[in-house]
Structures are given as C-alpha cells and as structure tokens.
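Every protein chain except one is present and positioned as in the full complex.
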Amino acid sequence: MPINYYIFLSVALFCIGVAGVLTRRNAIIVFMCIELMLNAVNLLLVAFSKMHHLALAATDPNAGINGQLFVFFIMVVAAAEVSVGLAIIAMLYRNTHSVDINFLNRLKH
Amino acid sequence: MNLTQILFWFLSALALFSAIMVVISKNPVHSVLWLIVVFFTISGHYILLNAQFLAIVNLIVYAGAIMVLFLFVIMLMNLNAETEPQKNKWLKMAGVIGGGALLLVLVAALKDADTRNQIAQTGVGDIGLIHNLGLVLFKEYVIPFEISSVLFLSAMVGAVVIGKKE
Partner (left out) sequence: MSKFIFLVPLFPLIGFLINGLFRKWIPKSLSGLIGSATVLASFVLSLLIFFEVKEENFHPVIISLFEFIHAGKLSIPFSFLVDPLSVLFLLIITGVGFLIHVYSTSYMHEENAAAYAKYFCYLNLFVFSMLLLVLGSNYVILFIGWEGVGLCSYLLIGYWFKNQEYSSAAKKAFVMNRIGDFGFLIAVFALINQFGTASFGEIFQHAPKATTGFITMVTLLLFVGATGKSAQIPLYTWLPDAMAGPTPVSALIHAATMVTAGIYMIARSHVLYDLAPVSQTVVAITGLATAILAASIAIKQNDIKKVLAYSTVSQLGYMFLGLGVGAYTGAVFHVMTHAFFKALLFLGAGSVIHAMGGEQDIRKMGALRKYLPITHITFLLACLAIAGVPPFSGFFSKDEILAAAYEKNPLYYIIGVAGAMMTAFYMFRLYATTFLGRFRGTADQEHHLHESPAPITFPLIVLAILAVLGGFLGIPEIFAKNAHLLGHFLQPVFAGRESGAAGHPVDVSTEWMLMGVSAGLVIIMVIFAWMRFSRKPELGEPAGFGKWLANKWYVDELYQTIIVRPLNAFADFLNKVVEKNIIDGMVNGAGRLVQYGSRQFRYLQSGQVGGYVLLMVLGIVILFVVQLFLRK
C-alpha cells in the first residue's frame, strides 16, 4: 500500500485524538484520547519500518526493525504512564468527587 | 482490489469511525469499548504489515491490560452518561477547529513531502517476528530495555504512593 495512505490514516487518528482532548472534560476520556494519539504514532512507525524494506533487505535483513522496537518502547512507556495517570485521576476523584478537568484550575493560583 | 486492499480500507474506515465514536460517546464505558475496537483495527494493520509480535502485544497490553484498567477505574467511580461533564459549545467548537486546523496543516505539509512513490510493503518480510525482534532488542537495545524496567518499577511505586489514602 502506498505509504501516503498510512500517513493520512495516522494523521487523521492523531487529529481525532487532539480534538477529543480539546473537547472533552472527562479526564478519563482525555486520557483515552492521548492513548489514541500514541497508537496513531505507533501505526505510522510500523508502516515506516516496512517502507524501505524491499530495497534494503538484500544487504540488511533487519532493515527497519528499529521502528518496530520503538513501538515496543512506546507501549512500555504508555503502560507506565497509564498506571500513574489513572492513579492521579483516582486521587482527583477522591478529592473532588469528579473527573472534570475544569476542577483542575488550581494552576491559576 | 485484492484482499489486502480490501482489508486495508475496511480496517481504516473502521478505525476512523471508532476513533470518532470514542470522542463523541456520552457514556465513558462506550468510549472505552470503541477504543478497544480502534486497537483491534490497528492490530489488524500490524498484521497486514507483517508485524505479528506488535499486533499481539498491542492486543494484550492495550486492549487487554490498559483498557481493562480504564474500565475498572470508570466503573469504580461509577461514571456514566448522566454524570458526564459537558464543555460549553464554543469551547467544543474551538477544540474541533483546533484539531481540524492541525489536520489541515499536516496534510498540506505532506503534499510537499517526497513520499508519493514510496510503498509500505504488506505481507512480506520477517522483521516483525519475535525471534528477530528479540535478537535486536537484547543485543542493541538491552540498556534501554533494562532502563524501561526501572521506569516500570518507579511508575508502580508512584501509582501506589499517589493512590494510597492519606
């Protein structure tokens, strides 16, 4: 498949994630949108890892494998982030009885 | 229109639709479920690209562990459509316009990029196999791998500290 298709798909998913972050007030949904954005990037990385594969496979059988490893690391970091993030949201809920990010306006002070 | 192409278009359409549903669903639980659908479609794309290991890890880690965690938290808080806070109309509009503008800019930028004739190979290559990945991971990326384990440990400690009652 032409690489452009993958790029457009990823960009579209990423921007949907951005729009979700911007429009929703529920902290958990915002968090999920961030995961969506991460996955859009992952998809793009995997697509890129296969982009030059044909030309380089003769000399280097592992050409492009770095991209897939980066996806692996992103998943690792995302998992860590989710665990901490959800802990924070849980604490927020415990203090405010809401997951509305507008209650997080303490940054003003 | 071979099978790969059919699958590609089907998965892409489903991914976009599900992603939109994630954003617009009133009920957080529905959002989670739609997000799981997105992850499945992305895993499907991975398989099309012969990245089998990542496809499986994606399903296990994301669709399995992380989304269950989300669901667990949502249900713990007893969130549903009624308790869902709503932003005002103008802010929503601004958000959509912001995201749309970003999309527009990125797509416009890609027009100049030299990617028109590049092809992502589907169904060929074995770099996605766990054997090859594992060799590279434990040879060249062993230090980042070990550091990420420390990251996990600290994240776990952090989550416990934050989540603990005073």
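Order of writing sets the chain letters: A and B. Residues in each chain are counted from 1.
Methods note: a contact is a pair of C-beta atoms (placed from the backbone, for glycine too) under 8 Å apart; a residue touches a chain by one contact, two chains touch by 3 or more.
Treat the numbers as computed from the prediction; the structure is a model and nothing was measured.
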*Per the definition of touch given earlier, which of B:13, B:76 or B:105 contacts the omitted chain?*
B:105
*Hidden partner chain, touching residue among A:69, A:86 or A:101*: A:101
*Of the residues in chain B, which ones touch the absent chain?*
87, 91, 94-95, 98-99, 101-102, 105-106, 108-109, 112
*At which residues does chain A meet the chain that is not included here?*
18, 21-22, 25, 101-102, 104-109
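Definition applied: only the chains that are shown with their structure count from here on.
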*Starting from the mean Cα coordinates of chain A and chain B, work out the distance between those two points in Å.*
6
*Could you please specify the touching residues of chain B with respect to chain A in the complex?*
4-5, 8, 12, 15-16, 19-20, 22-23, 28, 31-32, 35, 38-39, 42, 45-46, 48-51, 53-54, 57-58, 61-62, 65-66, 69-70, 73-74, 76-77, 79, 84-87, 91-92, 94-96, 98-100, 102-103, 106-107, 110, 115-116, 118-122, 124-128, 132-133, 136-137, 141, 144, 148, 151-152, 154-156, 158-160, 162-163, 165
*Inside the complex, what are the residues of chain A that reach chain B?*
1-9, 11-26, 28-29, 31-33, 35-36, 39, 42-43, 46-51, 53-54, 57, 61-66, 68-69, 71-73, 75-84, 86-91, 93-94, 98-100, 102
